[in-house]
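Apart from one protein chain that is not included, each protein chain of the complex appears where it belongs.
Chain lettering (A, B and C) follows the sequence in which the chains are written, and residue indices restart at 1 in each chain.
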Amino acid sequence: MSTVDLPDVQRSSPTHRLPINRVGIKGLRYPVRTEVDGEPESTVATLSLSVLLDPEERGTHMSRFVESVESLGVVSATSLPAIVRDLAQRLNTREATFEASFPFFLRRAAPESGASALVDYEGALRAVLSNDGEVAVKVIVRVPVTSLCPCSKEISDYGAHSQRGYVAIEASPASADLDVAELVSVAEAAASAPIYSLLKRDDERRVTMGAYDNPAFVEDLARSVAASLTAHPKIASFSVEIENQESIHNHSAWARIS
Amino acid sequence: MSTVDLPDVQRSSPTHRLPINRVGIKGLRYPVRTEVDGEPESTVATLSLSVLLDPEERGTHMSRFVESVESLGVVSATSLPAIVRDLAQRLNTREATFEASFPFFLRRAAPESGASALVDYEGALRAVLSNDGEVAVKVIVRVPVTSLCPCSKEISDYGAHSQRGYVAIEASPASADLDVAELVSVAEAAASAPIYSLLKRDDERRVTMGAYDNPAFVEDLARSVAASLTAHPKIASFSVEIENQESIHNHSAWARIS
Amino acid sequence: MSTVDLPDVQRSSPTHRLPINRVGIKGLRYPVRTEVDGEPESTVATLSLSVLLDPEERGTHMSRFVESVESLGVVSATSLPAIVRDLAQRLNTREATFEASFPFFLRRAAPESGASALVDYEGALRAVLSNDGEVAVKVIVRVPVTSLCPCSKEISDYGAHSQRGYVAIEASPASADLDVAELVSVAEAAASAPIYSLLKRDDERRVTMGAYDNPAFVEDLARSVAASLTAHPKIASFSVEIENQESIHNHSAWARIS
Partner (left out) sequence: MSTVDLPDVQRSSPTHRLPINRVGIKGLRYPVRTEVDGEPESTVATLSLSVLLDPEERGTHMSRFVESVESLGVVSATSLPAIVRDLAQRLNTREATFEASFPFFLRRAAPESGASALVDYEGALRAVLSNDGEVAVKVIVRVPVTSLCPCSKEISDYGAHSQRGYVAIEASPASADLDVAELVSVAEAAASAPIYSLLKRDDERRVTMGAYDNPAFVEDLARSVAASLTAHPKIASFSVEIENQESIHNHSAWARIS
């Protein structure tokens, strides 16, 4: 039985003639090339792709999504519009979405010793092609930071609890070349201290005292990041969410501005 | 040093006078009582609570969120509005959110033997109190089902691949007594076969043949659930998302109607 | 076709006549009753059960594992031996394992205000029935704690980084009534400070200063817990693993004594 003879069940008529806003594949892990701080970087992404399905068509063509992934070049804020338009064309539809989530790395030098190592961040790039032909792009990061509690510092004779926090930013770029590393910089600048992978003793001293000198509530972090993003020339709109994994509780404090 | 003498750092003025849409706690695990199929059920929930913070206030009062959780009675679609209003009152604000996610269980009898056991489902109840004083409630479920591929069945001389799928429904109730079990029924009715925890051999025969007789694409599942929810008298609006953990791939097929 | 006529494929001969050490079900979520601090507690467990399969039998009888779960009474260190023996009997075999993992809760009063709320812990109970008829029981907990770094404190003029850590203990009881709450006490006593869900301002002051007064490396925590467990009359043997989710790094420090 050859391919041409096999019935194309997907093209039959559906029982319920409803449009499906998004249909496709998700959870596909694939090696991708992206750009971080202007440099090419290879990473492993988790991909989600979808298209609009018209009321008259029963099924989409799932294998074409994987073919689209196979043909990916560099995945960046700049290339996303072409990627999602290509996907729509392959599936013969007007609306489509593409999202790649991936770890990325930046080299960080410790503040005193200068010893350097890579810090890992979570990034994502999302594109939504709408019926009007426009592509909405989102550049997304999740950045680990140190936060130190201002209340704990103020009310205690000594010490102050600190913890690991995460700054999640979702930005609509005003400029196509918005880089995930630029969002990392905004997040780290708002924190009590940035995170490092490698710290020697004199670095740890500086980071400890620096965090104590810069206490920040989850609310302070959210507002500080929001103020920076509002003023950022490459960012049109954004949401920011902070999650502090409180060291004195087994739950998180969080704040969101959108 | 007594409490009254400790400085209230949260009440000081923030550097950036921005409102914060949501600030509170998340990831708090707590035993809660809910209602499933009209019956009381004890479960363990993961809770997320937040309030609006005005531009002039630096911080919220995190301990009050936990006090609010401590005072929870039964958490159900019916009780959610009072819960979220109580939260807003405790925090002296106009906007608030409350969300509880939890596993819940329904007893399912196998179709031939009648042998019964519990099947686990994911549920969530979400309430958002807006500035206008209105509370928007969502009743959410994630239901495991069996799906069998119509294309695989049609193009093959024998056999057809099947897999576990998940039907996720997010419903705005038109009636305050919308029960998570009612959403489970909608999801299972659309599937190739419902899931059971306990099947004897003659049950497995019936489930196997039943699934083969009712093949359904991820698109069919989404449309069938959407049609049922549209017609459901207790549901005002909804979104549905299907995820099939394909047995022939290491990624999922998915479809979403909203 | 009635049940008696259906072929019992599991009883046919396997191609490779090898014994299978463990075969059964895992990832079954079920409501269970356990005991915490001597009191009955309802929770939701994730269950894993297995038996030995002889070289001559092709398959086990999966439905009997679920029937075994359906008939569970209270799951505790005391009841585990009977549970795993019953499982072996149902499956007509000499070796069997049973494991239940579940969250459990203890009410904790804040150290100054006395305000109280529940703290969540991870527990597990494991039983292994061996060929010699003996049952080995393990009582397992994972306890969140606060840890404050002694090096950071010592080398800095002020402040010291703290973070959330987890103390995981796996204990073979010398006494059948070993309670998960007793292991929690050991873990919390070794920490810089215990975790609370609810802290008012004067509590936070006390916890902050208490942690600063009790700095502990991941190594200190491991040794302190190990020393307590060695001296514990109800514990025959143990392993302990500490994981500190460092607030100055995006990775953990860990230590293990076994």
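The rule we apply is simple: contacts are C-beta pairs under 8 Å (C-beta built on N, C-alpha and C of every residue); 3 or more make two chains touch, one makes a residue touch a chain.
Since the structure is predicted, the reported quantities are computational estimates derived from the model, not experimental observations.
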{"item": "Among B:96, B:178, B:211 or B:242, the residue in touch with the chain that has been omitted", "value": "B:211"}
{"item": "Interface residues of subunit A (partner: the chain not displayed)", "value": "1-3, 6, 8, 28-31, 42-44, 63, 66-67, 69-70, 103, 105, 112-113, 115-118, 120, 197-202, 205"}
{"item": "Residues in subunit C touching the chain absent from view", "value": "1, 6-7, 9-10, 14-16, 18-29, 48, 50, 53, 58-60, 62, 150-151, 154-155, 217-220, 222-224, 226-227, 243, 250-258"}
{"item": "Interface with the undisplayed chain - residues on subunit B", "value": "119-120, 144, 146-149, 151-152, 155-164, 193, 195-197, 199, 201-202, 204-205, 207-209, 211-212, 245-251"}
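FYI, only the chains that are shown with their structure count from here on.
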{"item": "Copies subunit A and subunit C touch via same or different residues, half shared test", "value": "same"}
{"item": "Distance from the mean Cα position of subunit B to that of subunit A, given in whole angstrom", "value": "24"}
{"item": "Inter-centroid spacing, subunit C versus subunit B (mean Cα positions, whole Å)", "value": "27"}
{"item": "For subunit A paired with subunit C, centre-to-centre distance based on mean C-alpha positions, whole Å", "value": "34"}
{"item": "Residues of subunit A whose C-beta touches two or more other chains", "value": "151, 155, 250-251"}
